[in-house]
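Take a look at the following structure, please.
Only one protein chain is missing; all other protein chains are in place.
Here the chain labels run A and B in written order, and each chain numbers its own residues starting at 1.
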Amino acid sequence: MSKIKSTLIGIVLLFTIWILLAGNSQQELLFGGITVILLTLLFQKKFLVLEDIKLNPKSISYMVIFFFVFLWELFKANIDVAKRVISPKLPINPGIVKVKTKLKSPLGRAFLANSITLTPGTLTVEMKDEYFYIHWIDVKVDDIEGATKSIVSNFEKYLEVIFG
Amino acid sequence: MDSLIYNIAAIIAVISIVLTFVRMILGPTVADRIVALDGMTIIAISLIVYIAYFSNRIIYLDVAIVYALMSFIGVIAVARYLERGI
Partner (left out) sequence: MPLLGSIITLIGSIFLFLGALGIFRMPDVYNRMQAGTKATTLGTILFLLGISFGHAECGCLGKIVILILFVIFTNPVSSNALARAAHFAGIKLTKRSVKDDLGNDNLENKGGEK
C-alpha cells in the first residue's frame, strides 16, 4: 500500500518537472518522458521515503500555508542579514545551540533543517537523531527548551501535520 | 527605461562577484574559499539567465541549469573531502 502511494506521488512529481523542463508542445517528448519516469520508478527503492507525506484536505491546505509562511520568513531573514551586514560594527553574538524536534519521519526532518537554514539568523550544522545543532547568529537564550521554542516550533506545527 | 534598469542590476551583480572573488583569494581556510565559490556560482547563474534573455539565445537557460547542478555536486564533494577524505 505504502509502495503504491509513494510511487504515485513520485510519478506526479517527476511528471511535473518533466513538463516544466520540456514544455508540452511535442507528443513524442511526452511519451518518452512517461517511459523514462516509469523505468526510473521501477528500479528504485529510495522513493519509499515519500510515503511520509499525508494526503488529506487538512495537510494539503497546511502545505499551502507552509509555503507562504516560508516565503515570509525568507524575506524577514534577508532584511535581518541586510541590517547586520550594513551596520559598521557588525552586531553579531554567535554560538552553536542544541534544539530538540518532535518530528519522526526523515523527510520531515530534512524539510525542517532546510527551513531553519533559510530563516532569520540560524544555520543547521549537524543532525544527530532528534537533536539539531544550530549556529545562531544572535544567541538570546541558553537552554534547550528556550532555543527549541524560539527556533523550531514555528515550522514544526505545520510540518507535524504534513509529514506526521 | 527598463533595459537601463536591467543593465544597472547586472552591473551590481558583477560587482558582487568581484567582492566574493576577493574573499576567495583572501580566505584563511578551505571552507571560506568554498563558501565564496558557492556564492560566486549562484550569482553567475543569475548572470547567465540575464545573458540568455538579452542575447535572445534561450538555449543558454539549459547551461544555467547544468551549471547549478555541477556547482551543487562540487560543493558536496568538497564537503565530503573535508570530512573524511574522498
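Everything below uses one rule, namely that a residue touches a chain if its C-beta (ideal position, glycine included) is under 8 Å from a C-beta of that chain, and two chains touch if they have at least 3 such contacts.
Please read these numbers as outputs of a predicted model, since none were measured by experiment.
Of the chains on view, those touched by the hidden chain across the whole complex are A, B. When the whole complex is considered, the residue among A:Val36, A:Ile65 or A:Ile92 that touches the unshown chain is A:Ile92. Which of A:Val12, A:Leu38 or A:Val81 touches the hidden chain is settled by the complete complex: it is A:Val81.
Touching the missing chain, out of A:Leu30, A:Val69, A:Leu107 or A:Leu123, is residue A:Leu123. Summarising the interface, chain A meets the missing chain with residues 17, 19-21, 23, 74-75, 77-78, 81-82, 84-86, 90, 92-98, 113-114, 117-118, 121-126, 133, 135, 137, 139, 142. By the touch rule set out above, chain B reaches the unshown chain at residues 1-3, 5-6, 8-10, 12-13, 15-17, 19-20, 22-23, 29-32, 34-36, 38-39, 42-43, 45-46, 49-50, 53, 58, 61-62, 64-65, 68-69, 72, 75-76, 78-83.
We take it that only the chains that are shown with their structure count from here on.
Chain A and chain B, compared by their mean Cα positions, are separated by 23 Å.
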